[in-house]
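The complex appears here without one of its protein chains, the remainder shown in place.
First chain written, first letter: the chains are A, B and C, and each begins at residue 1.
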Amino acid sequence: MSSSFGQLFRLTTFGESHGAAVGVVVDGCPPGLSLDIADIQRDLDRRRPGQSKLVTQRQEADQVRVLSGVFEGRTTGTPLAMVVENADQRPGAYDHLRDVYRPSHADYTYEAKYGLRDHRGGGRSSARETVGRVAAAAVARRLLTEAAGIEVLAWVSRVHTIEATVDSAVVTLHDVEADPTRCPDPKAAAAMTEAIERARRDGDSLGGVVTAVARGVPPGLGEPVFDRLEADLAKGMLSLPATKGFEIGSGFDGTMMTGREHNDPFVAGPDGPTTSTNRSGGVQGGISNGADIVMRVAFKPTATISSEQKTVTTAGEPTVLAARGRHDPCVLPRAVPLVEAMTLLVLADHWLRQQALRSL
Amino acid sequence: MSSSFGQLFRLTTFGESHGAAVGVVVDGCPPGLSLDIADIQRDLDRRRPGQSKLVTQRQEADQVRVLSGVFEGRTTGTPLAMVVENADQRPGAYDHLRDVYRPSHADYTYEAKYGLRDHRGGGRSSARETVGRVAAAAVARRLLTEAAGIEVLAWVSRVHTIEATVDSAVVTLHDVEADPTRCPDPKAAAAMTEAIERARRDGDSLGGVVTAVARGVPPGLGEPVFDRLEADLAKGMLSLPATKGFEIGSGFDGTMMTGREHNDPFVAGPDGPTTSTNRSGGVQGGISNGADIVMRVAFKPTATISSEQKTVTTAGEPTVLAARGRHDPCVLPRAVPLVEAMTLLVLADHWLRQQALRSL
Amino acid sequence: MSSSFGQLFRLTTFGESHGAAVGVVVDGCPPGLSLDIADIQRDLDRRRPGQSKLVTQRQEADQVRVLSGVFEGRTTGTPLAMVVENADQRPGAYDHLRDVYRPSHADYTYEAKYGLRDHRGGGRSSARETVGRVAAAAVARRLLTEAAGIEVLAWVSRVHTIEATVDSAVVTLHDVEADPTRCPDPKAAAAMTEAIERARRDGDSLGGVVTAVARGVPPGLGEPVFDRLEADLAKGMLSLPATKGFEIGSGFDGTMMTGREHNDPFVAGPDGPTTSTNRSGGVQGGISNGADIVMRVAFKPTATISSEQKTVTTAGEPTVLAARGRHDPCVLPRAVPLVEAMTLLVLADHWLRQQALRSL
Partner (left out) sequence: MSSSFGQLFRLTTFGESHGAAVGVVVDGCPPGLSLDIADIQRDLDRRRPGQSKLVTQRQEADQVRVLSGVFEGRTTGTPLAMVVENADQRPGAYDHLRDVYRPSHADYTYEAKYGLRDHRGGGRSSARETVGRVAAAAVARRLLTEAAGIEVLAWVSRVHTIEATVDSAVVTLHDVEADPTRCPDPKAAAAMTEAIERARRDGDSLGGVVTAVARGVPPGLGEPVFDRLEADLAKGMLSLPATKGFEIGSGFDGTMMTGREHNDPFVAGPDGPTTSTNRSGGVQGGISNGADIVMRVAFKPTATISSEQKTVTTAGEPTVLAARGRHDPCVLPRAVPLVEAMTLLVLADHWLRQQALRSL
């Protein structure tokens, strides 16, 4: 149900921040895909905490273990179960949060919904849940690479008011990984670093925007009317913690243009029609048109801050709260692999769906 | 599959712009809901073309016929099928579009996906498909009103660069319907009207933003991790024709704030905790918190314009195309009931899901 | 939800016995399939009442109307909506059933579930609902024939205690349709006819068994672990009205054999391994093995009989009921196209699912 995503390439994540483990089951991966555990570990390492001083210092080795679905280096067509143990648990570290609602966190809403909650580190609402998504997306990446030549890449394009200049058509993974901010514009990256460190010193936090591109997507992926490619991408992105907005192609800015300015003229290309501009962002009528798919995702400033904030207890009493310990003053660098993950998962699913449709 | 939406309150739409009929089947509506065909017709009339000179002059009576699922004025728990005949078909009116791809329409992508397409008025990609959604949403509205006291309202908050000032907490349906623009700020509405008429005269078109609010939503709707309320709302909105972006609460603007500015402090209320600000937009961790749910949806300028545009034929030859006949220079006024519809459908579904969860 | 069936070839039926219409939406049919309305009508005519004196004399023309999804004689990949109007309604004919529960019908359980019911002719629980399934299955038949060379055929193999002798490997549609009983063993058919007429005269009814075969199914259809081919077939059959049992291959009789007797030895064939016996019934481990798929479905004697029966009113008062008017003393002949329909729908779905899997 609500912990599953995708129709044919379908994942189900499980696990809480401070339970025994987090993980994922992927059902529907085609058989015969060569899959190395190192492929999965590499992507997991990118989302891991403690990679730089910019992000939380919580240390998790996050070693993935594949329990099923792979035999002699190839997928078998049966479910892939992948588990990461929660090594860095600190019993008692969250006792002070048992009876208080952290502002702009899910503490109150979980309790309103379920009548009880695992208060340790946010429980299921913790971003730690995304470990399973990233592991599943690493498999999707292998599939899309091997079967379709599709490449997905994301980066930090804005932190607070600092906007980067990046060409989505040519930016590389190397460019992105060159700086701990995961902003491939070095000048902006430097300013972002300074801003993030200042926010940490101030007991404050910053938000921003992650941009993602999918290159090499063949025309025809996405399904009218509800499972449009952009609809599933929007759902995927807004299912990530801390997201508040999604744009594809021209997005909100495009609404400031007129139709004459905005329409993408078709031009003849060697492999069929292409467009001379790409305000559509690679989708038209919910279906990929062969152009790069370009998206932007808004991440709010981290809710956990070390400054004092007013809130109430579970008993309804006013109180004051200041975060202790490990937390990210800016989630943007660590959000990059998550945005990639959701893009990969949506594309893998629609790629399989398109194979079924092409059966005649 | 791709023409279905929702898990428990589930609709399946069908029909093409110039086929025999369009319609919807709703499966999962609880039994015993009093339902008058006039409730459905009223909402359909709001999305109908030809309501004012601002929108397309295509005339469709759009009389809905309920084929099943209602007995003696109440829902029976079995599927509701609702059909609207396509009365205003003009055979031959679209012959000139058979062999050409209209820019920023779905002509090329449908053909790339399916190998063939119904070229008449966009076929399945036409906004006429939304008749079924609006009919289904009228049932959802009855359910949410009767069972939960939830109210959903949308309006045009921007056309091109003309921004309206509207208080989402108090605006009424009467305010929205007072002007053909469906902008409840009279001054902005007048400017929008002028801009839309100018665009029509110029053979051009305009886009903009629709804002929606859901009031009276109880805490607890929405499910972690993939079926967050905002994720399903984002999917719903991006499944509407011509949409390019979605925001909830503080949205993209919120990323310009710091955590200290952005967090919503909890304060004690008579019925439990509330927040003194609502940057979260009524959802925290994917679950409603009892505050108003506020969203913004970006609609691109209408792709169909009467100015000449460069494009290619299905044979790959460059050509020039200018729209003839009936089309909207600005879809925003007619998009309002569609945004309401998707909000209603998502909330009805999650409301039912929450009932199942509360079973112990 | 509960009125939908299939994952990729997905149908949703709607309609009550004495509502305005019955019908179906098929989502997921691949594009480009040539489809003639006569193909659909032919299968509908086989399930139609009033075909012979053996079955109910209710007269319904059951003319199907295709509302969407077909353009210039081919499927477009978008939903096919098909509707049959309920012509032969008799208002008032069911008034005496409003306040009484017919034995072994769904009257009481619908009321227990929904709190209200459409009492006219069984409402949604009527076999009239299967019109939609048969229409959808006619499309599935076209798909399986054109794309995979699969042939599905069913027949009456037993009525009450009269068992037919039929060779499932060679029996033809012509053989089945040669007699109104749809039993292709002429001697048994004659005995069945006599028994059914006797039951009618006695105000009684008979049950029996329908056998179905699917020939030409390639190895590989069906998915472990829950969506085994036999599991989905069993679900399909038990979703038909009046069914009480399902067997595949050796079935219950096979449990009387030992493993040595029961196992199907593999032998080398020109196109790969085949089995020299077929106790497996064409499936092993939930997946087709290329042999004929052979199933048997038990249909109870018709619940509606013209003899007097004891029952209770909705107020809990004992009463006596005798059916009036039109009803089948034996549903078996009309069950044949229904069993075919469910077989076709399951196979079409799994055939599409296998295409998606074979994508690498």
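The criterion applied here is as follows: a residue touches a chain if its C-beta (ideal position, glycine included) is under 8 Å from a C-beta of that chain, and two chains touch if they have at least 3 such contacts.
Since the structure is predicted, the reported quantities are computational estimates derived from the model, not experimental observations.
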Give the residue, chosen from A:A38, A:L67, A:A87 or A:A322, that touches the chain omitted from the document. A:L67
Among the options C:R98, C:R201 or C:K244, which residue touches the chain absent from this view? C:K244
Which one, A:P49, A:P79, A:G208 or A:P241, makes contact with the chain that was left out? A:P79
Kindly state which of the options C:D27, C:D43 or C:D264 is in contact with the chain not pictured. C:D264
Going by the touch rule given at the top, which residues of chain A touch the chain that is not shown? 1-4, 7-8, 10, 12-16, 19-23, 25, 27-28, 31-32, 65-69, 71, 74, 76-81, 83, 113-118, 123-124
For chain B, residues touching the missing partner are 7-8, 28, 30-33, 77-78, 143, 146-147, 224, 351-353, 355-360
If the missing chain were put back, which residues of chain C would it touch? 1-5, 7, 13, 101, 103-106, 108-110, 112-114, 124-125, 129, 158, 160-161, 199, 203-209, 219-228, 230-239, 241, 243-252, 254-268, 272-273, 275, 279-281, 283-290, 296, 298-305, 307, 309-312, 316-318, 353-354, 357
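The working rule: only the chains that are shown with their structure count from here on.
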I'd like to verify one number: the distance from the centre of chain A to the centre of chain C, where each centre is the average of its C-alpha atoms, in whole angstrom. 46
Mind checking the centre-to-centre distance between chain A and chain B? Centres are C-alpha means, answer in whole Å. 26
Could you check chain C for residues that touch two or more other chains and list them? 7-8, 31-32, 77-78
